[in-house]
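Only a single protein chain was left out; the remaining protein chains are all shown in position.
Take a look at chain A:
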Amino acid sequence: MIGNDVIDLSLSRRESDWQRKGFIQKLFTTKEQRLIVNNSNSETIVWLFWSMKEAAYKIHNRQTKRREFIPQKFECLILTETTTCVTGIVRFLDMVYYTKTDISIEFLHTVAVTSLNDLEDIIQIERRGIGKDEHGIPYLLSAQNKHQQAVSISNHGRFEKVVLIKNKKVPSI
């Protein structure tokens, strides 16, 4: 299972005032809020955690077909971090999602998966040959539309990311 989320940082600066009273309190757990407040680069941590939650939520939505706005129920934990890449996990009830976030000056892009090994096998593709089921969940269709493979699409501002887990059984794209 896969989910992803891209954030155009110049757009998020225009769209959201994360310092607004109540904003981080409504979106983040108390533990996350502490990490945000105590970090010298609070803004990056806000959007890092947000994209991790969104990427994990997309898997949750795919698994349950439920739509709900429950950001505080997804708790982020950072495992490794460099200036350009952060890996972590997101916990939701008894589920664990593994995440990898690419960070640049322009954007943040998180991919979440349910199996840690899959993080190494993520590929980005162009948005072509993609259909959606009745819940709006996207799939990559094969030539005969017989095989469907889960893809995750994220758009924000100048960026669009379409990702899937490489699978040798599916014909090459």
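Note that a contact is a pair of C-beta atoms (placed from the backbone, for glycine too) under 8 Å apart; a residue touches a chain by one contact, two chains touch by 3 or more; residues count from 1.
To be clear about the criterion, contacts and distances are computed from a predicted model.
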| item | value |
| --- | --- |
| Listed names "Oligopeptide transport ATP-binding protein OppF (TC 3.A.1.5.1)", "Acyl carrier protein", "YybH family protein" or "VacJ family lipoprotein", matching UniProt entry of the absent chain | "Acyl carrier protein" |
| Sole residue of A:Leu9, A:Leu27 or A:Val151 that reaches the chain not shown, by the stated touch rule | A:Leu27 |
| Hidden partner chain, residues of chain A it touches | 12, 15-17, 20-23, 26-27, 50, 54, 67-72, 136, 156 |
